[in-house]
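Here we show just some of the chains, and they stay where they sit in the whole.
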Amino acid sequence: MNRQQLRALLDQVRSGGTPPEAAQEQILQFLRQSPYEDLGFARVDHHRHVRQGFPEVVFGQGKTPDQIAAIARTLVGARQNLLVTRTTADAHRAVAAVVPSARFHELARCITAEIEPTIKGRGTIVIAAAGTADLPVAEEAAVTAEIMGNSVDRVYDVGVAGLHRLLREHARISAARVVIVVAGMEGALPSVVAGLVDVPVVAVPTSVGYGANFGGLTALLAMLNSCAIGVSVVNIDNGFGAAAIASSINHLD
Amino acid sequence: MNRQQLRALLDQVRSGGTPPEAAQEQILQFLRQSPYEDLGFARVDHHRHVRQGFPEVVFGQGKTPDQIAAIARTLVGARQNLLVTRTTADAHRAVAAVVPSARFHELARCITAEIEPTIKGRGTIVIAAAGTADLPVAEEAAVTAEIMGNSVDRVYDVGVAGLHRLLREHARISAARVVIVVAGMEGALPSVVAGLVDVPVVAVPTSVGYGANFGGLTALLAMLNSCAIGVSVVNIDNGFGAAAIASSINHLD
Amino acid sequence: MNRQQLRALLDQVRSGGTPPEAAQEQILQFLRQSPYEDLGFARVDHHRHVRQGFPEVVFGQGKTPDQIAAIARTLVGARQNLLVTRTTADAHRAVAAVVPSARFHELARCITAEIEPTIKGRGTIVIAAAGTADLPVAEEAAVTAEIMGNSVDRVYDVGVAGLHRLLREHARISAARVVIVVAGMEGALPSVVAGLVDVPVVAVPTSVGYGANFGGLTALLAMLNSCAIGVSVVNIDNGFGAAAIASSINHLD
């Protein structure tokens, strides 16, 4: 099936000649058998957007600026949005040479280029962060959620030791369809937030801390043992993963 | 505000005299100031259903059958659904004496009594379990999701070592609005399932295993490190928690 | 130096004939060289009250009821207050046979007998506990603090997932001279409490929880990593130790 056939199929769906279920099945059938584009050092999956709701994301760590730029050109060439995580200003310079619209998010350590406006999520994703040292992870989540088509509200510096700052933001947090909570040290913020809202809370432990923090293990364990109902957890510093989950929740009809 | 005032307020909402937002705010305001019912050994929260979407749940572990029965009578007396987790046949006998409709779910170790049909979730929650030893946790999730008003589809005994059994159930799993995946030992099932669907996956590690399993720690770590996008994790053996999260996702408009 | 000489010395202090510093030095000198009373299975330290501010405390675990009763008789015979921790109703029956005024605190698993009213601490020790499962540890702290001569205010069931219950008790907590905070699971309560008060907070992690709680390790690590200023920590389930520290703080002039 080529691009023209796909368009024809979709036209038939719009006209009622083919029920959507049948068309979708036909397309997914096709996708599962199609090859990846092989760049030698990476295989780019051009069907991921159809299959999983968002194009392939580039995990920048361990890749050279040239490699990242090559992948970026391939993705953007196929009219797909670009998201590179755990990357650097050097990589951005290489990407910008081939994708001029590419932006660098310094704090988030991400590169994005919005080629096609994505379907918007239904509500707002609130990203609450405990301390300023947690912001790189929070921003990785925010940038990811935005490029995936979600409206994001950042509620930062609301650690539990200053409860009044958190309570002052109660209304903003309560307006979320899903909340991402980012915290290091003792990782207590998700429990407090989950007690204030009735929507899903995705908790992200960060490696912020020292001594018996053990690189974020303390915050991770605390979040897994939350006494509040409604908290699920992702890996330490995994802002991207939390945003992908929140986006998938926010895109549910 | 009493029950009559509440009804009057809601009638005004139906007639358009009061916008729903305003009415909801008024009610929540009330709830936050109201007292708990104190049984001496426990404080029962009668407003939880309005506030969080489901009545108070009784964690049975460490409570006597008589204590559980007393709480059950109080909740059911207030016309609220009953869910007791981590409990026993003995506790069920005590509860059944005061709540004749209470059912005991032996494998799930839960007692339920559906007093008021709850608002139904929008889609189906699939609960996939890797092995037969994981079933108590899977059933705790299933019973919890059902009493919280969700349609549940159980897909059991689909461990990754017998991939063909899992793939045979691909269609059922793909039909979910949210998937709960329960697995012990190496905890690999959530990664495989998340690669097959594009909806949120809530992973529950179980303490099934021996030796270097460390009471479920291995499965927990594996799930947190999933290479698949879309997996969030709850505590070991926490079938209840996973179901509460899945239900909150499934009830999103 | 015998008891009469001690009394004579103290009379001289009252009359101004001996400065208190000199008398105190004389007494401490004596105490450091005096023998213990050896019961065969234990050596009872009769000078501990003078030296450390409270008589010897009996750690009941691993001792038979008869052994505990023998120690109790020895201590009370020397007109000292009695505190037995981690003990049982059986041990209480044995103690009551020789010390009729001995009381058993079932939840705290302690036996006490107040023979001499102790010097009162200057302020109130607030003991805040997160959940009902934390009460045995909280009560061990409370009973210990009371027999050591402190006024105690119990603020129970104020876990962080129900923030409004905690905030409703803000005034009581703020009235403390020192606060003991007892919590299991994610151990978040001390951080929140320390943000609300400006007095020392002694945090006690409990072994309440399951799965990745690891017998209280999660709560312990969380408390050590508290983002709030003013939190110090004792061993898991060590209600006695926390109360002894709080009492020593509360008795400072």
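We just call them A, B and C in the order they show up, numbering each chain from 1.
The criterion applied here is as follows: contacts are C-beta pairs under 8 Å (C-beta built on N, C-alpha and C of every residue); 3 or more make two chains touch, one makes a residue touch a chain.
Because the structure is a prediction, the values reported are computed rather than measured.
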item: Given 3 visible subunits, total identical subunits the whole complex contains; value: 8
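Note that only the chains that are shown with their structure count from here on.
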item: Approximate Å spacing (C-alpha centroids) for the pair chain B, chain C; value: 40
item: For chain A paired with chain C, centre-to-centre distance based on mean C-alpha positions, whole Å; value: 50
item: Chain A-chain B separation of Cα centroids, rounded to whole Å; value: 26
item: Multi-partner residues of chain A (at least 2 other chains); value: 224-225, 229
item: Footprint of chain C on chain B - complex, ascending; value: 32, 41-43, 62, 205, 207, 215-217, 220, 235-238
item: List of chain A residues in touch with chain B within their complex; value: 51-53, 57, 122-123, 177-178, 198-200, 202, 220, 224-225, 229-235, 241-242, 244-245, 248-249, 252-253
item: Chain A contact footprint on chain C (complex, rising order); value: 130-131, 159-163, 167, 185-188, 191-192, 194-196, 209, 211-214, 217-219, 221-229
